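Submitted below is the structure of interest, expressed as structure tokens.
Of the protein chains in this complex, all but one are displayed in their positions.
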Amino acid sequence: MMLLDVHDIRTFYGSAQALFGITFQIEDGEVVALMGRNGMGKSTTIKSICNLMPPKGGRISIAGTATDRLPPHKVARLGIGLVPEGRRCFPNLTVHENLVAAARPGQWTLARVNALFPRLVERRDQLARSLSGGEQQMLAVGRALMTNPRLLILDEATEGLAPVIRQDIWRAIRTLKAEGLSILVVDKTLSELLPVADRCVVLENGQVAWTGVPQDLTADLQDRYLGV
Amino acid sequence: EPIKVGLITTLSGGGAGLGVDTRDGFMLAIKQSGNKDITVVTEDDAQKPELAVQIADKMIQSDNVDILTGIVWSNLLMAVVPGAVAQGKLYISTNAAPAALAGEKCDPLYFNAAYQNDNLHEAMGEYANKVYKKMFIMAPNYPAGKDSLTGFKRYYKGELAKEVYTQVGQTDYAAEIAQIRASGADGVFVFLPGGMGISFMKQYAQSGVKIPVIGPGFSFSQDVLPAIGDAALGVKASGQWSKDLDNEANKKFVAGFQKEYNRLPSLYALQAYDAAQLILSASSKASIKDVKAFAAALNKADIQSPRGKFKFNNNRHPIQDIYVTEVVKENGTLTNKIVEKVFTDHGDAYAKDCKK
Amino acid sequence: MAEPVLDIKGLRKNFGALKATDDVSISLYPGEIHALIGPNGAGKSTLIHQICGTLRQDQGSIRLAGKEIGNLGVAERARKGLGRTFQISSLAVEFSALRNVMLAVQARQGSSFRFLRPVRSDRNLVDEAMDRLSRVGLAERAHIPAGELSHGEKRQLEIAIALALDVKAFLLDEPMAGMGPEGSKVLTGFLAKLRQEAPILLVEHDMDAVFALADRISVLVYGRIIATGTVEEIRRDPVVRTAYLGDHA
Amino acid sequence: MSREFLINGVLALLLLAVPFIASAVGQPFTITLATRIAILALAATGLNIALGLGGLVSFGHAAFFGVGGYVAGILSSHAFSGDPMIFGFEGSKQMLLIWLTAAIVAGLLGLLIGVISLRTSGVYFIMITLAFAQMVYYFAISWPAYGGEDGLSIVVRNQFPGVNTMRPLTFFGVAYGALIVGLGLFAMIRDSRFGAALQAVRQNEVRVASVGISPLPIRLTAFVLSAMMTALAGCLYADLNRFVSPSMLSWHMSGELIVLIILGGTGRLFGPVAGAMLYVVIESALGGITERWQFFLGLILLATVLFARGGVIGLLAGKARHG
Partner (left out) sequence: MTFSLVLEQLLNGVQLGVMLFLMAAGLTLIFGVMGLINLAHGSLYMVGAFACAVVAAATGSFWLGLAASLAFAAAAGALMEVVVIRRLYGRDHLDQVLATFALILIFSEGTRWVFGSFPLYLDIPQLLQGAVPLPGGTAYPLYRLAIIVTGGLVAIGLTLLISRTRLGMRIRAGESDREMIAALGVDIRTLYTLVFALGSALAGLAGAMVGALQSVQVGMGEPILILAFVVIVIGGIGSIKGALIGALLVGVVDTMGRFLLPQIVGLFMSSAQAGPVGGAIASMLIYLLMAAILAIKPRGLFPAQA
């Protein structure tokens, strides 16, 4: 079944257009990598999906429900769990409160999140404001899981993490994938990203420049679109 | 001959009740006279001095008014009057009467139809001599408050238990009431205008302290009595007028006011009513074109005031009788009733300094 | 060996019971890139904050070019030659990228208590700022408000600002974070040259970059330096491998 | 930019032209209104240095405005009565001397308040500046020497060299001139290096410190300059009304100055001018029509915040640009 259908969306910041007609889909249980250089529109696409930055043209539907005119919290309740760029933990809440505030019933519980990130247990009653960068990142992922999403969106979720932790997160992503969760992921570590991804969507200047399976993303293409 | 009167008063904000009574009293006199020559322009000063000045300027310069009147508060009056009389306009005060304008700085074009600020306090001082031995006196900490206690002490000769100055706009009086309780006084004189007085009386009634309270009339005027409620019963206050004064002019005024506005008139309404009567009377004797002559006509004070006798002192403030009233309940409505006369033909302490 | 440019001795900082930095000593020699790695929450940023003065150390000394700076304010330390980037971008968001850099140029050129001349037409400021922006490849975006730059572009701007200062030592807190693969590659090449201008204390989790750049590496765990050495030494260190690197060695 | 420039020019000319037209068609009172606009705009321009450029939301600028007023009132009352003040100083009726004194007094007061208040930020700053202003206010109310709550009259307007300030048009000229100079200073500060640092401090204090500029001296200087300009407007205001009273020091006055700025457009050069024009015109027009004018004033202000982001100037000229 089609979980997310993004069709020809155009998004503006004020009068400046950032997205020029983006189209792609995510099937149930699929992991899609959204790629592109800095400033090409990855984060904007994600904000559009969540209706935080509602597109001016095109349409988006989640599990068959059109999201235009839905407020962001209704979109989220359709099953989107967002780990935004820059973490955006609630600085004036403790770690524990950050998690509890987001909780919605489902198989992801406090216990499971804590098991995934034991570090968060150690810092349970500390304000998120004073967490280290990496700790905040774990908290952001944990918080998104607490909403029990059908589609997890990770925007640079491994940024600033120590290699071991990053491995933990990738391991977690693989576990989640194995459990059948759909994931849309933006990440710069291709060596980790490509093996998990079922499909890649590459953006250039606010448009989809290439889509296909990771195996087809040749060194040549990588150089052209990502500068690797 | 047409006369244009500029009525500047407070119609918005916390003190609006007083301004509304002022306006209504003034308009009642004009209406009753049937005089069509007098036009009145009214504007709201929102109890802000700058705004009052601005309106006065506008009325003088653009509306070409001949006479200004209506200001309730001393501080606004002090802002407006010097400029107005300097521009050759008459000002007739309907309430505020600061000492500064009654003595050395009096002006031939400035009249006061109400009293001099100290008068009602002086009357209470005189009254207290007869009834109490040891007084606790209290007023807000601003010029009118200090004038009040000074006026009271000018006539009160007994012992003072304590003299307390409260904050302007204060709403809680528990601390003062505790001091009253502990003071050993047998009488309490308070001057707390407007909302301050209402708050004090309600809290005083609750406190269980039984020492009798007296005060100047405007603290227990008709506009605040309903809000204080039964807590005001029995309070003695001073006034140059009460609605139960037995004379023709007063009956006409009280009945007229009730009919027109469906409520009892207050002191402020009376004072504005008399100000309008003064203008009406002068307009039949002199031309407003000749301001000096008009002022002289005003000074004759040829009116039937509801307060009975009324004439001007050399400083153009009233010489009048002052009474003590008591708050009573009449047909379920709280109101003031005269109990005795304290002063006959009372002037003020500053008149001797007025040389103009 | 030459005198260290930046010399830190016995630095301590506690947050309640937590020892965020615990007797840290580290030095930075002319021309070198000294990488500081360690698990999340080890205290790396806290250390940078203490060096820059945004946090006050509980104990210890910080010497820059031989002079103690441990009791100066943030701005004073910056004037003495500390150029830093923030782990989480910290910019004047309404100002354009250019004006963000111009502010740094102005700070370096002298007093900000000048009221007469408009900055806009001050070539001294504009030209130099433009130059720094081009060095990080942001010249085309010079007039975009910093708040409207994409995440990666903000990171580049952070570096441009540090470049505009008269820097004796760079303190870079995860400069690669948020840069795409291409950005990382470019930045790596850029930092390799930058060390000629001033030595760099580099906090970074991107091991490819660290291994390519660092002359020496120190590993910070729970506020303590557990190892310092060359790339090879650190790669081989079993403790570091389990505590930090994992398979990435 | 150029569009805003054009609008500014139109506003400046409009304010200048109205009194002359008014006096030609025999509406002398309009001159007073225009003068009031110019003075309030100057006061708000002073505040705009701290608030618009530096993000220092001072809810206590009435203190400086009122202090300016009282300096004018006290100096001229001593000059009038002939009683010497402290140190045998006779007082003065010369505006230039009064302005200088007011600027110095307000500057010192600003320094004192600033040093303490600037330790705080955000809402704490709003409230601590309010607290200081309230102290000055209560002091003025209960201090009897200069009239207390009743205020202090200035019998004859103070003098400006070479002109007769009692003529409304002339006095308008003085106020307008002061406003233009004030706006010039504001623009100069905004565009200068100091202004760049000040605006950056508003946006991100840590960033500014990290490039080597200490935020506190920058803020303090801005606060003091701002206090001085507002005090100057206070002198003029006292002269306009020929009266000063504690109400010039009240928190309503502080609020009104802030309202003028937001109404016109925060941080915009002509924001205070546009705001003062709109506010005074609404106030005097509505006040003549209905006793409920404050109700409608409220509605108009509300509509401005909700639908005209960036105030009147923002509405006309579009978003602010920070180059």
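Residue numbering begins at 1 within each chain, and the chains themselves are lettered A, B, C and D in the order written.
Criterion: a contact is a pair of C-beta atoms (placed from the backbone, for glycine too) under 8 Å apart; a residue touches a chain by one contact, two chains touch by 3 or more.
These numbers come from a predicted model, not from an experiment.
S.K.: The chain left out here touches which displayed chains?
M.R.: A, B, D
S.K.: So one chain is hidden, and I want to know which residue out of A:A102, A:L116, A:L203 or A:L217 touches that hidden chain in the complete assembly.
M.R.: A:A102
S.K.: For the chain not shown, which residue from B:T39, B:Q87, B:Q206 or B:S287 touches it across the whole complex?
M.R.: B:Q206
S.K.: Identify the residue among A:R37, A:R143 or A:R166 that touches the chain left out of the display.
M.R.: Only one listed residue reaches the unshown chain, and that is A:R143.
S.K.: Among the options D:V18, D:L42, D:V57 or D:I98, which residue touches the chain absent from this view?
M.R.: Considering the complete complex, D:V57 is the one touching the chain left out.
S.K.: Of the residues in chain D, which ones touch the absent chain?
M.R.: 51, 57, 116-117, 119-124, 126-128, 130-132, 134-135, 138-139, 141-144, 251, 255, 258-259, 261-263, 266, 292, 294-295, 297-302, 304-306, 309
S.K.: Provide the residue numbers of chain B that touch the chain removed from this figure.
M.R.: These residues of chain B touch the chain that is not shown: 11-14, 16-17, 19-20, 141, 146, 163-169, 171-172, 174-176, 178-179, 181-182, 194-199, 202-203, 206-208, 223-224, 226-231.
S.K.: Since one chain has been left out of the picture, which residues of chain A touch it in the full complex?
M.R.: 50, 52, 71-74, 76-77, 80-82, 84, 88, 90-93, 97-98, 100-104, 127, 129, 143-144, 147
Assume only the chains that are shown with their structure count from here on.
S.K.: Could you tell me which chains make contact with chain A and chain D both?
M.R.: C
S.K.: Measuring between Cα centroids, what's the chain most distant from chain A?
M.R.: For chain A, the chain whose C-alpha mean is farthest off is B.
S.K.: I'd like to verify one number: the distance from the centre of chain C to the centre of chain D, where each centre is the average of its C-alpha atoms, in whole angstrom.
M.R.: Result: the chain centres lie 44 Å from each other.
S.K.: Suppose each chain is reduced to the average of its Cα coordinates; what separation in Å results between chain B and chain D?
M.R.: Going by mean C-alpha positions, chain B sits 36 Å from chain D.
S.K.: Which chain A residues sit where two or more other chains touch them?
M.R.: none
S.K.: Send over the residues of chain D in touch with two or more other chains.
M.R.: none
S.K.: What are all the chain pairs that meet the touch criterion?
M.R.: A-C, B-D, C-D
S.K.: Report the residues of chain D in contact with chain C in the complex, numbered from low to high.
M.R.: That would be residues 188-189, 191-197, 199-200, 203-204, 206-215, 217-218, 221, 322-323 of chain D.
S.K.: List the residues on chain A that touch chain C in their complex, please.
M.R.: So the residues of chain A touching chain C come out as 13, 16, 36-39, 43, 85-86, 119, 123, 130-135, 137-138, 156, 159-167, 188, 190, 222, 226-228.
S.K.: Enumerate the contact residues on chain C facing chain D in the complex.
M.R.: Within the complex, chain C touches chain D at residues 52, 54, 73-76, 78-79, 84, 86, 90-96, 98-100, 102-104, 106-108, 111-120, 122, 143, 145, 161, 164-165.
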